[in-house]
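Just one protein chain is left out here, and the rest sit where they should.
The chains carry the letters A and B, assigned in the order they are written, with residues numbered from 1 in each.
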Amino acid sequence: MKSGEFRRILWRDNPLLVYLVGLCPALAVSNRLSNALLLAAVMLFALLGTGIAAVALERWAPLRLRLPMRLLLASALVTAAQRFLWAFAPTHAAGLGIYLPLLAVNCLLLASAASGSLAESVAQAAGRGAAFAVGLGLLALAREVLGAGTITLFPIGSFGGVLRLRGLPPARVLAAAPGALLVLGYLSALSRWWSGRRS
Amino acid sequence: MTMLGTVLTFTFVNNVVLGQLLGVCPFLGLPRGPRPAVRVSLGAAAAMPAAAVLSWALRRLVLVPLGLESLELVALGLVLALLLLVPARGRAGLLLPQAVVNCAVLGVALLSAGSGIARSLAIGAAAGAGYLLAAVVFAGLRERLDREWAPRAMRGLPLSLLTAGLMSLAFLAFDRALLSALGG
Partner (left out) sequence: MLAVTACLVPGAAWGVLLLGPAALRVLGVAVGASLAAELVVQALAWRRFTLGDGSALLTGLLVALSLPVYVPLFVPAVAAAFAAAVVKASFGGLGRNWMNPALGGRLFAAFSWPVLLAVRPQPAAGWLGLTAGLSDGSLLGGTGTAGLVSTLLLAVGGAYLLARRIAAWEIPAGFAAVFALAFWAFGGLPAGLFRGDLPSALGSGSFALAALFMATDPVTSPQGRGARLAFGAGCGALSFLLRAFGGRLEAPFAAAALMNMFVPLLDRWPARRGPR
């Protein structure tokens, strides 16, 4: 994938911000930056897995079987990721709640892949995963800073993981469900405006 | 929590779409106008109690006896995948994938973990009712949005999201305090 294409999928055709694909878990876990980054990591893992397997499967499977097979594969990959997280980072896994297993039916994951070579499939998966991470990260950053007054990252060494910001009391609505929808709405408008300017 | 409390929670206090943010993708893609929206959402709304009961049965009859609870997601994925293979013509054929590959449906199946069959059914039915309610209201509002001018960057999906966000904001008025006062 050329660098131009990569940049395009990150900004102008960002599936999360522009086309609003794969929303449900994105909206729900974007209340904390650490949750968002973790979910994006699992999404990338699942995208790569389904992308790689798809190249093999879709060469041989009839059209009608493709979506069910992707669904089954997605469930298996997400379950694997879930087991891994629960084993090594149970508090973070608990923080994601049911939204982690819900990735199995996520539109972004189940969307049909680019036909063609393994390399193309991997590149597309990486692009989508990066775009999702960027969109979700921005959403989570905005919501957590304005809605909770913190930035939650991962604990490393003596750093507990939570940066507390000083300032006015945070607007708790933004950290709750309405905030996800409202902030994403404005981020979406912003990315449209931005891509409209450049074209 | 009482059964009434469960129903009220999934319909109002923690509405499946506006509170728990499940099923938002198809929600935003609903046709304008309340009547077509109801027709399309009925599929998803009906699938929720079915999914809840199905997952209860799956857990009770297959997973727990075999000690395979950790494979719940894979089992559910298998069931959903099989449902997608069901030959369905016409309108049902178009609605089936949307009803199956739907965060809200799978979400309800997962949320009913640990509940008996009655409560699972209640959760599914309440979630379906909540989804329908939100869908009908949203479709009506979107019809209005489509008629009016709006700033260019906001047109379409951004305003749909803002609308859902404001609906969600209003729904915050239904909270746990209200629920317990009403005897839930």
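To be clear about the criterion, a contact is a pair of C-beta atoms (placed from the backbone, for glycine too) under 8 Å apart; a residue touches a chain by one contact, two chains touch by 3 or more.
Worth saying up front: this structure is predicted, and the values here are computed from it rather than measured.
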Selected from B:A47, B:A104 or B:L141 as touching the chain missing from the view: B:L141
Of A:L10, A:A41, A:A130 or A:V173, the residue in touch with the unshown chain: A:V173
Chain A residues touching the omitted chain (full complex): 168-174, 176, 178, 182
Contact set of chain B toward the excluded chain (per top definition): 34, 136-137, 140-141, 143-145, 148-154, 159, 162-163, 166-167, 169-175, 177-178, 181-182
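Note that in this section only the chains that are shown with their structure count from here on.
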Residue numbers on chain B that touch chain A, as the complex places them: 18-25, 28, 70-71, 73-74, 76-78, 80-82, 84-85, 97, 101-107, 110-111, 152-154, 157-162, 164-166, 168-169, 172
Chain A residues touching chain B - in the complex, by the definition given at the top: 20-25, 27-28, 64-65, 67-69, 71-72, 74-76, 78-79, 82-83, 98, 101-102, 104-107, 110, 173, 176-182, 184-186, 188-190, 192-193, 196
